[in-house]
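Take a look at the structure set out below.
Shown here: the complex without one of its protein chains, the others still in place.
Note that the chains are named A, B and C in the order they appear, and that numbering of residues resets to 1 at the start of each chain.
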């Protein structure tokens, strides 16, 4: 039972590798009838790999974890873990839940057995946690159930309503050997830097706000998890490279391009817009489930025009790259390439 | 699949009986190891019946629905439905979920088959709903999957963060024949009265704030759902009787007693205090699960002293009544009476 | 200086009369150029008196106190105090401020000298107060500067962002002899009843939510302060009478009429709609100042149509009564009656 998880801590503390690079939070592909489209995942995996993405945060907010059944989450975890299992270094980290700690534990053990790199939970978001001690206790319970698997806390106050300082959490989890770090999706840079600096950079602090990545890099962030890395990783790779080369002005331009892209999410109703970007590039992941609202067909046409307008040449190149990669993947996978020549032409015209 | 639920609406609209009286939101009894204590439920059921409670809102907030696994929710629903099935008029209404509409549908169908009176959902509380139209669509999806079972929307913005005017929801659900009404746990009396008056009192508006019951009665409320009806129903029955007899001053005193009782929830850390009240009266439902914090043993001693202080004679009488009922139930059930003579004596002394 | 106000408490505690009836929160009349229209106030005063209103809460939220200069607030206080001074029992209570305690003290002393019945402050709304002790200290500072004048705390969390339990404030102000009570503009009925019952009904608890008046009456409220009492006092007097006669169903209907009227505030942009109601009845108080948005001329036409639709016969009668009173007042005041026969006719037609 959940309350009596036996903590089999390793004799010596785990040495957990920090993630360096971009982790995408993949969309959960769905069929027109709303069921999972698991067959798309190997292609999806290849696209992310080819784009230089280093991992996938599965069943997260972007992946609609809270809208999936327990069984569906198992299927998703299995499908992604199977892709990554073949010896390469692509890291699968599923979000387990959720408001029910027992189900988190059950899913954590399933995921660990399936061979994921790590697991993650958010704070429960129905009953509000009264103290950071309780939050640490929850982490201890779930992490303790899979002692050999890195555990990440997913900090996203805008959705959970739980907004403790994460430095306070870190101060309470030193006794959890597999507490790897935090996926930090919040704009409290003061807290974020404090966490980075805590105990000489012990914990892996993954930045979760794509639109502010540059402001996190300057604080020392090395890894990020986000939804736009699904379709615009090259843009962010450029941003990171420029920053590392000591060219902040150029990096600012890339960040602004990312912001312009992200503003369309606000304009078209939020998180579901991400799947519209994917569709535009040829990887149709279907629609978001309730309670998320999807674009109408008319909105999608308007959205396409907006995408054309926002695309500077540099941005279009990223798209093209992505499309080419996608076509290659599909070709390799012996599937029918889904991108018509017309779309390729449209983008090419914009570049030249 | 969820998106394509086939709506088998009745040819003519259902005539749904309004609930008149108090519905308790029972605690989920748990064993010391944190697992369900299902054996307690028949006794629990008898106590509520004997106290004049007319129904049970199972797996709600009080019942820790969001902290239970899907399987545990099925077990709870079954256990309560079995109690009520024997021909009497006690109404079982489970809260289904939750953030995952698919699981709500699955559980709704299970509950309907188990013979519950009705089912209920809250708004999803992870992704925030953008419009009341979407909320109506969610209700349509779940209600449509169990077309012969009354469906209640559970409005509790303090926990879900979803705070639409319920009159706007009612205006959008006229096409759902089994939309019975709303469990209204919010202090917007303007909206509540508007809902009561909508279409000549068509919908069953169940008041969900025990501490304000009197202010709802004067607006025309006939039924209430609450956690303190588990252990203090006689107090509220007195309140209702006095109000109906045109004695508002006396009813105010009863309401103040209820408030004094409820303030101890605030003092001792919130929702878990309810199980402490139950324990005090002899029905030990165990502890709340994470993320809710339970009282320490020392706090429980202090809590007991506070209960003694708050108890006016009238209040103690309610407790005594409850204790006697409990003992009777247990005696009939051939279990060992769990209440020592000492406790009975303590309360009796306070009355005389 | 503010910090060192010398407390000249009366030897024995003041006996402060509780207000019984409706206190209007008058709009601040403005000329087309945005300056104060002080000449309207004697007429305004007569209208309120004739409608059975027992007092005026001047420079409150409705009166745009926070948008007036210090000098303008002095002028308003003087104008109203002069009206009420002539020996009758109409109670003037100005809202002093504000974020600056020193200015509240200065204005309190000015108002007391001008002969007001009482004064009132809200919690400061820029810097957020850390504890209810600090709030009590602020009340002590301002009340202590006018020890012979009743002091009311104005609780309106939706605008100040300060949301302590008022029962906690009362427990800390027993040492302030002229702390009269609280203008309670919030939906926490549990707290409100606790305040009513505190020390055997010592404090004057004035209900501040017109749309929920009935739910406060049943708890024992005797007085209310509100904006709709400016133009619909007869409706609320009916409501109170019906409630006192033990006719809750009829009182509910009156409350619903008040709600329907108040909903138009939401539809037409909020607080400024109140001045549109006044204009419709013939007392043109001009426009609201920035930052409040006024209706456009087109919106006003639409608003007028909505008012016609919402008016049940009973409601129209209130309007007519008000209009007749207004005309009488103006006639007595030897001003030109501003209501054309046409408007009177329109309303009369609706009744007959």
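Operating definition for what follows: a residue touches a chain if its C-beta (ideal position, glycine included) is under 8 Å from a C-beta of that chain, and two chains touch if they have at least 3 such contacts.
From a predicted model like this one, the values you see are computed outputs, not experimental measurements.
Note on the chain not shown: across the whole complex it touches A, C.
Screening A:114, A:219 or A:310 for touch with the missing chain picks out A:219. Considering the full assembly, C:269 is the residue among C:21, C:42, C:220 or C:269 that touches the omitted chain. Shown as candidates are C:51, C:101, C:116 or C:196; the residue that touches the absent chain is C:101. Across the interface with the omitted chain, chain A contributes residues 187-190, 193-194, 196-197, 209, 211-212, 214-220, 243, 246, 248-249, 251-252, 255-256, 259, 262.
Panel shows chain C; residues 1-4, 33-35, 61, 66-70, 72, 99-103, 106, 123-131, 134-135, 137-138, 141, 159-161, 269-271, 289-293 of it touch the chain omitted from the view.
Following the convention adopted for this analysis, only the chains that are shown with their structure count from here on.
Listing every chain that touches chain B and chain C alike gives an empty result.
Centroid analysis (C-alpha atoms only) places A farthest from chain C.
A summary of chain positions shows that the Cα centroid lying nearest the centre of all protein Cα atoms is that of chain B. Two copies of one sequence, chain A and chain B, touch each other mainly through matching residues, since over half of the numbers at the interface are common to both. Between chain A and chain B, the centres computed from C-alpha atoms are 38 Å apart.
Shown for chain B are the residues in touch with two or more other chains, of which there are none.
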